[in-house]
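One protein chain is absent from this view; the other protein chains keep their places.
Let's look at chain A:
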Amino acid sequence: MGIALYMDWQGQKLVEQLMQTLLVSFAVVAFLIGYMLGSFQTMLLTYAGGVVFTALVTIPNWPVYNRNSLNWLDPSLAEKYPKPLSANAGSKKKSTKK
């Protein structure tokens, strides 16, 4: 199967939460380290490392994010059930009633 091109819904939700949590945590940690050591550069490097790590975790479509794939009905199965009325037909009926 390989890596899917698109992530499933649950995966997208998870990846967004992960991205926000990781980035904010790294920012807080980087700021505290930089402030404690009195080094602006250390803060920037720590945060940059955190951003790269977050990118590796969230940008590629890892299999973890594809555990809840959508199961579409097979076309042959769909044939067995009556088709819903088309929107066009519904409006015609309403207009004739009036």
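By our rule, a contact is a pair of C-beta atoms (placed from the backbone, for glycine too) under 8 Å apart; a residue touches a chain by one contact, two chains touch by 3 or more; residues count from 1.
Here, contacts and distances are computed from a predicted model.
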Worksheet item: Considering the UniProt annotation of the chain absent from this complex, which name among "Signal peptidase complex subunit 3", "tRNA (adenine(58)-N(1))-methyltransferase non-catalytic subunit TRM6", "Ribosomal RNA-processing protein 43" or "Brix domain-containing protein" applies?
Response: "Signal peptidase complex subunit 3"
Worksheet item: In the full complex, which residues of chain A touch the absent chain?
Response: 5-7, 12, 15-16, 19-20, 23-24, 27, 30-31, 34-35, 37-40, 43, 47, 51, 54-55, 58-61
